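I have a structure I would like to understand better, so I am pasting it below and will then ask my questions one at a time.
A single protein chain has been omitted; all remaining protein chains appear in their positions.
== chain A ==
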Amino acid sequence: MSRPGFVLEVDDRTPPLLVHNGEGFKLERFPLGTRVIYPPESLPAVRDVEEAIQNALLNPLESEPLPELLYAGMRLTIAFDDISIPLPPMQKPDIRQRIIEAVLTMAADAGVDDVELISANALHRRLTPNELRDIVGERVFRSFYPDGKLYNFDAEDRDNLSHLGQTRHGEDVEISKRAAESDLLVYVNVNLVAMDGGHKSTSIGLASYKSLKHHHNSHTMIHSRSFMDHKASKMHESAWRMGEVLTQHVKVFQIETSLNNDIFGGPLQFLQKREWEWSIKDQASFLATKRALDIAPPKLRHKIFTETKSHYGLTGINAGKIEPVHDRTLEMVHRQHLVEVQGQSDVAIMGVPFVGPYNVNSVMNPILAACMGLGYYFNSYRGNPVVRKDGAVILYHPVDYEFSQLHHPSYVDFFEEVLSESTDPATIEAKFEKQYAEDPWYIHLYRTSNAYHGVHPFYMWYWISHALDHCGDIVWVGANRKTVERMGFRSASTLQDALEMVSHSVGRSPSITYLHNPPHLLADVR
């Protein structure tokens, strides 16, 4: 049986604790009394995955069984979550492959021959053929990719978008034309965190900039209290309204899966455990890993981390109508991630690891590092943020000046041009967003290369706007001074220095919470 999330108070017997720090780790001694929040241990995995998939497809929620929705001569489109989840990527076979194969088998039995598979990457970068193959598996890839029936969604292909109308709030719903004109749209989702799934899948994954800008903007994002709770998130409210319009036009069969927290295996298994429970073997592998990483040249270190694959276990699979399916998913995801936390603290400390949703097989540039800490982890709460209003956040990451020209060309310009002018989300939105969104070069690179859309760095910045608004101080430990200053933050060489720097706003003996992730946790702050 798994143990629930665990809260520990640092006392004089507590060993130094592990902190993720980009492509490396730190062992940090926290001040006495620091509250450490550990993620819950992994839930048990479903034993027979094939059976669970069959069961979900044949006994869907508020929907006819999938075979009854399939018929000869129909147009079937299968859309699936892109490479941004799960993190780190999943060992083969990917759960999406197993589901897609099951759906295709049923379609073949029904005589369906017009099938297309779309990676629902919205404004994310195109996946490479190998990355598509990793998700859908060799057989599906070979059958569909060469004929152009397995492809990345292209939000800038005007001819292949459909405007389905507007929501009652005047929001445009514009999605993939193929999906919009299908007799059935099957969506295959992986829910690593509660933010994903539901109407976010189709209404966002298959949508164009015209549609996305209604919720991916600074106003909506600053007013989204917890992206992990779709009822408290303005972004999700908008996506849900869009979903209403979308489902009036298209029949959607939603398949959602939830995963457990079994992220680090093999030599990195010590990362799954609580430090005082480390065996001699765990301590040895920690030391060996740390030593190897410390002396490894950056390229090799990068390779070690990007090649990390996780063997998540499936905790649930549900199919059918979007809303009831998503409710079930959230229940499982919350069961895996929720940790009950009593009250807010003055300071929250978080280590930012090597991978986030937008740098899979790439580098974590300064904007993505900020987004990972202040967008992703800061927002991993339900109820209230872990840190009180005007409190301080202390983050660990080197924040090197390092960008991928292939994947993030507009990020470099955003960092150099936009952030040197202003770091205020609303200001930069008004002054720069449109230019970046419509820049023909970024559009060209998004469509033909493997670049994130030109507007994507803005979304990353809007995502942290809630943290910027909420926190009094943001300090990075061990980070490149210049890069963090450009983003409007400060850097400190040690945790002690960082606490010293924030003492004017939180006092000399603040209450401190250390969020010990990943693996992922969701703080349920009462």
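The rule is short, and it goes like this: a residue touches a chain if its C-beta (ideal position, glycine included) is under 8 Å from a C-beta of that chain, and two chains touch if they have at least 3 such contacts; residues count from 1.
Keep in mind that, in the parts below, contacts and distances are computed from a predicted model.
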item: Candidate names "Long-chain-fatty-acyl-CoA reductase", "2-oxoacid:acceptor oxidoreductase subunit alpha", "Threonine dehydrogenase-like Zn-dependent dehydrogenase" or "Branched-chain amino acid transport system permease protein"; UniProt protein name, chain not shown; value: "Threonine dehydrogenase-like Zn-dependent dehydrogenase"
item: Absent-chain contact - pick from A:412, A:426 or A:501; value: A:412
item: Among A:256, A:439 or A:524, the residue in touch with the chain that has been omitted; value: A:439
item: In chain A, positions touching the absent partner; value: 412-413, 416-417, 435, 438-441, 444
